[in-house]
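Other chains dropped; remaining ones untouched in position.
Labels run A and B following the written order; every chain starts at residue 1.
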Amino acid sequence: MSQEFATGLPSVRQVQNLIRDHAPIEVKLITGDVITGRVVWQDPQCICIQTEDQSKHQIWKQAIGFLKYS
Amino acid sequence: MSQEFATGLPSVRQVQNLIRDHAPIEVKLITGDVITGRVVWQDPQCICIQTEDQSKHQIWKQAIGFLKYS
């Protein structure tokens, strides 16, 4: 996958806002896992979430069911 | 994924109609989750559903089984 990142898309912009606001989110994966934390960074392939225990979860976007946020 | 959005496709137009009409829908995900609410926006990668408790679910289209609507 090239480095082209469609920053104009709402789905990308929305995650950028979550990063900017350090907003708490919930990620439901197709593995059934639910990961709660804050988004540290994103790129076309992955989203990185830092959980309360400070560990990093590099999640592949193709494995995401949904992000839940208020 | 580039910002190209095939608005001519029935599958995209149909979701635009659901957004315009604030129609209630049911989304069945490949995780087994069923999310009920109204579509807030869509782009080539995601659909955003607002549920009754006002929380937002940003759903990746690749994780959708089907949308059900009348």
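Convention: contacts are C-beta pairs under 8 Å (C-beta built on N, C-alpha and C of every residue); 3 or more make two chains touch, one makes a residue touch a chain.
On a predicted model such as this, the values are computed, not experimentally measured, just so you know.
Engineer: Given the 2 placed subunits, let me have the overall number of copies in this structure's complex.
Structural biologist: Whole-complex copy count for this file comes out at 6.
We adopt the following convention: only the chains that are shown with their structure count from here on.
Engineer: What is the distance in Å between the mean C-alpha positions of chain A and chain B?
Structural biologist: Averaging C-alpha atoms per chain gives centres 18 Å apart.
Engineer: How about chain B: which of its residues touch chain A in the complex?
Structural biologist: Touch residues, chain B against chain A: 1-3, 29-33, 35, 41, 43-46, 48, 54-60, 62-63.
Engineer: Where on chain A is chain B touching in the complex?
Structural biologist: Chain A reaches chain B through residues 4, 6, 8-12, 14-15, 28-30, 32, 44, 61-62, 64-70.
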